[in-house]
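To keep things clear, I will list the structure first and then write my remarks on it.
With one protein chain withheld, the remaining protein chains of the complex are depicted in position.
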Amino acid sequence: MSSNFGEYLKLSIFGQSHGPAIGMTLDGIPAGLPCDMDELQKFLNRRAPGRTDLSTPRKEEDRPRFLGGIVDGYTCGAPIAAIIENTNVRSGDYAHLKDNPRPGHADYTAQVKYGGFQDAAGGGHFSGRLTAPLCIAGGLCKQWLEQQGIRIAAFIVSIGGVTDPYEYDPTDPPIDRISEDFPVLDPAVGEAMRHRIAEVRAEGDSVGGIIECFITGLPAGIGEPMFGGVESRIAQIVYGIPAVKSIHFGAGYAAAYMTGSQCNDPYIIENNTIRTSTNHSGGILGGITNGMPVIFQAAFKPTPSIGKPQQTVSLTEGKTTELVIGGRHDPCIVPRAVPVVEAAAAIAIYDLMLGNTKTDRRK
Amino acid sequence: MSSNFGEYLKLSIFGQSHGPAIGMTLDGIPAGLPCDMDELQKFLNRRAPGRTDLSTPRKEEDRPRFLGGIVDGYTCGAPIAAIIENTNVRSGDYAHLKDNPRPGHADYTAQVKYGGFQDAAGGGHFSGRLTAPLCIAGGLCKQWLEQQGIRIAAFIVSIGGVTDPYEYDPTDPPIDRISEDFPVLDPAVGEAMRHRIAEVRAEGDSVGGIIECFITGLPAGIGEPMFGGVESRIAQIVYGIPAVKSIHFGAGYAAAYMTGSQCNDPYIIENNTIRTSTNHSGGILGGITNGMPVIFQAAFKPTPSIGKPQQTVSLTEGKTTELVIGGRHDPCIVPRAVPVVEAAAAIAIYDLMLGNTKTDRRK
Amino acid sequence: MSSNFGEYLKLSIFGQSHGPAIGMTLDGIPAGLPCDMDELQKFLNRRAPGRTDLSTPRKEEDRPRFLGGIVDGYTCGAPIAAIIENTNVRSGDYAHLKDNPRPGHADYTAQVKYGGFQDAAGGGHFSGRLTAPLCIAGGLCKQWLEQQGIRIAAFIVSIGGVTDPYEYDPTDPPIDRISEDFPVLDPAVGEAMRHRIAEVRAEGDSVGGIIECFITGLPAGIGEPMFGGVESRIAQIVYGIPAVKSIHFGAGYAAAYMTGSQCNDPYIIENNTIRTSTNHSGGILGGITNGMPVIFQAAFKPTPSIGKPQQTVSLTEGKTTELVIGGRHDPCIVPRAVPVVEAAAAIAIYDLMLGNTKTDRRK
Partner (left out) sequence: MSSNFGEYLKLSIFGQSHGPAIGMTLDGIPAGLPCDMDELQKFLNRRAPGRTDLSTPRKEEDRPRFLGGIVDGYTCGAPIAAIIENTNVRSGDYAHLKDNPRPGHADYTAQVKYGGFQDAAGGGHFSGRLTAPLCIAGGLCKQWLEQQGIRIAAFIVSIGGVTDPYEYDPTDPPIDRISEDFPVLDPAVGEAMRHRIAEVRAEGDSVGGIIECFITGLPAGIGEPMFGGVESRIAQIVYGIPAVKSIHFGAGYAAAYMTGSQCNDPYIIENNTIRTSTNHSGGILGGITNGMPVIFQAAFKPTPSIGKPQQTVSLTEGKTTELVIGGRHDPCIVPRAVPVVEAAAAIAIYDLMLGNTKTDRRK
């Protein structure tokens, strides 16, 4: 088990960075759901490379071809399958990656695990390019959730040390205040982030950052106890995004420094609805949604591919050596990762809603 | 799916806080593995309540009775099953918990999800008491990993704002320096933590904290790409522990503030072994172990049960009300959660090792 | 994976024939379902040994003790867990079973698989006794299905060559004509079957037989395409019952001898309902129910434990030897297997109904 996710839906992702195509199958989806392909393409474009001067210039259309599961714009009950052809492939010789593993990448761990049989070209199945099929699945789930009034949106909190000193009410997160082009709450901070990215790129270096995600409109009662809770399921899929090293919900680390009387969210009644007056829990108690917005953060390490010379080893010669990674790479993948985080959250939430244990209320 | 975990092993946890018994089944375990029941009991005792003056005085023996799967001290290939009788049960009337949900607990989310049919007594299936069967499964997995040279140990980093300002080399974590009685690296800081707990208890309040976990001796190559990576699997199970709100691996959040040239761990050769000279990755690249120690942190929110009056609502009357939680409760569950984190990590790692995709090396 | 079943519910069965207890956990069940424990006990009694002079005289109460998941007679949403204590255990020495495997039993295959660590006493985890916890889970599922108008009943078609030459209309199977005490359609044939069992018992031999099962009241549309079809799921669980060697649906083998014009069930309209005028499909097309009764048969081999001397080998000495199995055993397990087949079918159907892919009909 590896490139599969879901208890009720079954997502399977396949392909390698420089193989013929990448793609996904998504099984277990109800029939009759409308699929807006233009909206999906817009979503995928948010992740696609080559859009701004700050990302890798590799231009891929990222235009999915659907092979099954959708007929006349509606899901038909059969597994949804889509591929994206790799138009820009396997030109060079990647044998050196098997000998000189790039620090921070999966080259060495893949070499040990797969004994040299792995597809090393462009990172193979470990490439960030595999987040494109994740966005196909997630973009569709996001549409279907929106039709039920559930919205998911993410934005950049911090890049390369430039952090948005935002303050907002987590019981009513500013989901409509996120900038469209460069997804931040404060465009001025966004400008500083872009400046910081340009700076490290000029130095042949890279930076990481932090993304925050809001999910609003979720009914209370979604999620299962213990290992099937909302946090468990979102964390599992979000850690499937390359470079994520941390994930927290609600107050997260800060909760560890609070007292119970500070951290517990008091219940109130507002417009005949039960709510909490604060939202330190991030909308989740006992793994189950309480009807408040779900809020989580994921931290990304810097892109491992940098222009600066690095120390590595030659696996065949058994000695250290210097490595210089050629080509041009994203100095910061955080902006492109924003829709990927949304996609991952959408898939996890849609899976939880499909499998939501019902209560028999005939008593 | 809820109280089940594992791709290759199948862990199932059952029981409610005040039901007849709690327990677990653990299927898929090889036959022939020795089980040291004294060592297991010692491990369970680290989690058991009532050991110190700082924890809840509810005294439960937490002595498992094995119903299957172990014969003459060795696993027999059949599912392992064990229960712990609840000797201290359902004395009071818990109907009020269904009407007046306790802030920070799962009372309200369970009420919505299960429509009043849930076992509300003592938190039911959401009780921290359910971590006892997790520790039975995890304590056994920990033994079996130790027999392969893989060690797992956790310790307290921070409680109620008292934080250990430790420094250590993450390529060689001080796994043998953890105090036995109160698991910290620096006993003086441990003393301050205990003082802080006593303080908040006196105030009828509670505190949370942070636990760090080391896993050493893991071979490189364990873990699967994407959603089956070490981070995904550990995060899924650790978020099954009540009160966890954050989990990070290696440099975690700090990685988001580094540059690539700072964060990438250079490869070196030491005693004919490939290692990294730093360990910001926490021993994991592309979801797969690189042979360095795996290091992760989990943050716990404060115990939601506090003595101070809190605001909640009456679900039947539809208005706010004040709640005072009687009885005595753990002012801080972090010390008792240390073996639970170890247990969770042991289960996830053992599962990953069982399912480790092999490479055919006959070519 | 072994002693687990279910895609949406999660059934886990544990215990060995002569271990402390046997039991099961059943997770994923909605809250609020009534559980009639008297009815369940009556169902379990149909499987229990020692009821007639024809079955093994080992007397076990088979009285489950519920440890979780049911509160005040209703499911509470937590995993249902129940055990049956083994009161009649591990008296003798079973080492010889590891050396001299009994023909037709799993002694040899368990010895190879588990390397001598298996619990050989009484067949261990392979014992027919493990069908008791299957009946706890299945007996509950059967109740819940009945509340929705879905009935499941099985009866004996053939034992030891005595076959009921029944004829009935498979579009309206005689579910109410099954005798209660000895479940056959024709009590006279039942008498002949009992006579045949007594005969082979006197010879120190055993016989097998065939069980047929009806499921009525199932709505059309249950089951998933390909590997999640009704036939796939029922076959998987029914082959988990010891001694089953064949399973067929509808016309079964006979379908292989028909022409398409004979086998295809024509559609008709009756009382504004779409039905088929014949039922060769056994109520299933493309893995999905069509609203007609589901009908299947399972064939059981004779009980492997017989009094007659048999040839086996000594694994330690590496030579053939004669084996005489002492004690008394069921000369025919078919009568006791009838409720087990019903239980297995109930679990598979309940699982399929829980996971039934919905269609969004808002278009």
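As written, the chain order gives the labels A, B and C, with residue 1 at the start of each chain.
Convention: a residue touches a chain if its C-beta (ideal position, glycine included) is under 8 Å from a C-beta of that chain, and two chains touch if they have at least 3 such contacts.
As the structure is a computational prediction, the values presented were derived from the model and not from experiment.
Engineer: Looking at A:49, A:69, A:228 or A:335, which makes contact with the chain not pictured?
Structural biologist: Here the residue in touch with the unshown chain is A:69.
Engineer: Touching the left-out chain: which of C:18, C:98 or C:125?
Structural biologist: Only one listed residue reaches the unshown chain, and that is C:125.
Engineer: For review purposes, identify every residue of chain A that touches the missing chain, sorted by number.
Structural biologist: 1-4, 8, 10, 12-16, 19-23, 25, 27-28, 31-32, 65-69, 71, 74-81, 83, 110, 113-115, 117-119, 124-125
Engineer: Which parts of chain B are in contact with the chain that was left out?
Structural biologist: 8, 28-34, 74-75, 77-78, 225, 355, 357-363
Engineer: Taking the full complex into account, what residues of chain C touch the chain not shown?
Structural biologist: On the side of chain C, residues 1-5, 7, 13, 101, 103-106, 108-110, 112-115, 117, 125-126, 130, 158, 160-161, 200, 205-210, 220-221, 223-229, 231-233, 235-237, 239-240, 242, 244-253, 255-269, 272, 274, 276-277, 280-282, 285-291, 299-306, 308, 310-313, 315, 318-320, 355, 357, 359, 361, 363 touch the unshown chain.
Everything below uses one rule, namely that only the chains that are shown with their structure count from here on.
Engineer: If every chain is reduced to the average of its C-alpha atoms, which one ends up farthest from chain B?
Structural biologist: Here the answer is chain C, farthest from chain B.
Engineer: Between chain A and chain C, what's the gap in Å when you average each chain's C-alpha atoms?
Structural biologist: 45
Engineer: With chain centres taken as the means of their Cα atoms, state the distance from chain B to chain C in Å.
Structural biologist: So the centroids are 39 Å from each other.
Engineer: Could you state the distance in Å from the CA-based centre of chain A to that of chain B?
Structural biologist: 25
Engineer: Where in chain B do residues touch two or more of the other chains?
Structural biologist: Only 1-4, 13, 110, 113-115, 117, 125 qualify.
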